[in-house]
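One chain of protein is taken out of this complex; the other chains stay put.
Labels run A and B following the written order; every chain starts at residue 1.
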């Protein structure tokens, strides 16, 4: 159907992934970190879709569905954890939760 | 179609950059929605129409709404935005950015250097996906069901409001 080169799609996925990763590393707000993880997951899914489209196989899309499921579960648990952290520490600063330092 | 792909890709990148640069959580979430929608368009151009719909419904819909609910529960104020701004210093973001750029460069190099055989990308409709999903991937579907179940139980368990402070270390730090 399309003659979009696979490299372009993969590059887009790579850039999005990299942006999400930067964000995870530079943010201290824990909700931002969660959002960034979502961006990274989305980018990974995009890479699967691109590959699946390139090979004309449904497997890529199925992987995307799995990633989607995983992201949904991860967000629900992650948000519950964030609520707990906020209740315990009265802040969203991830650096405050450093009791396990060596 | 090709032009649409590039435009949507550019929008996705720009929106994501804005997500990671904004100080206000709500603004960031709005940009995130834009980014997800743009990725959905990319899916569409790649022929994965059903996935485009799922992206809109679940990522841009459910997940973002969930995050917004939580933000509403946390009752954030203008001070939080100020704090976010104060946290974002060059000394914080330069190192990670360089690292990420190195990684990206390597990824790009690997993508470009590898000769991928040219194939004619064909659209895969939802029917083919469904057949594969409930055929060879049956076990995966069931595992996903278990994962979601675990997610629900975990979220319920963690989300319960405990009146008492549970951990003695946390208690001490909360007191200090």
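Methods note: contacts are C-beta pairs under 8 Å (C-beta built on N, C-alpha and C of every residue); 3 or more make two chains touch, one makes a residue touch a chain.
Methods note: contacts and distances are computed from a predicted model.
Asker: With one chain of the assembly withheld, which option in "Sarcosine oxidase subunit delta", "ABC transporter permease subunit", "(2Fe-2S)-binding protein" or "NADH-quinone oxidoreductase subunit L" matches that chain's UniProt protein name?
Answerer: From the listed options "Sarcosine oxidase subunit delta", "ABC transporter permease subunit", "(2Fe-2S)-binding protein" or "NADH-quinone oxidoreductase subunit L", the omitted chain resolves to "NADH-quinone oxidoreductase subunit L".
Asker: One chain isn't shown here. Among A:8, A:25 or A:56, which residue touches it?
Answerer: That would be A:25, which touches the missing chain.
Asker: Per the definition of touch given earlier, which of B:10, B:73, B:102 or B:138 contacts the omitted chain?
Answerer: B:102
Asker: Across the whole complex, list the residues on chain B that are touched by the chain not included here.
Answerer: 95-96, 99-100, 102-103, 106-107, 109-110
Asker: Name, in rising order, the residues on chain A that touch the hidden chain in the full complex.
Answerer: 21, 24-28, 33, 94-95, 97-102
Basically, only the chains that are shown with their structure count from here on.
Asker: Considering the complex alone, what residue numbers of chain A touch chain B?
Answerer: Of all residues in chain A, those touching chain B are 1-4, 6-12, 14-16, 18-23, 25-29, 31-32, 34-36, 38-39, 42, 46, 49-50, 52-62, 64-66, 68-77, 79-84, 86-90, 92, 99.
Asker: Please give the residue numbers of chain B that touch chain A in the complex, ascending.
Answerer: 1-2, 5-6, 9, 12-13, 16-17, 19-20, 25, 28-29, 32, 35-36, 39, 42-43, 45-48, 50-51, 54-55, 58-59, 62-63, 66-67, 70-71, 73-74, 80, 84, 87-88, 92-93, 95-97, 99-101, 103-104, 107-108, 111-112, 116, 119-124, 128-129, 131-133, 137, 140, 144, 147-148, 150-152, 154-159, 161-162, 165-167, 169-170, 173-174
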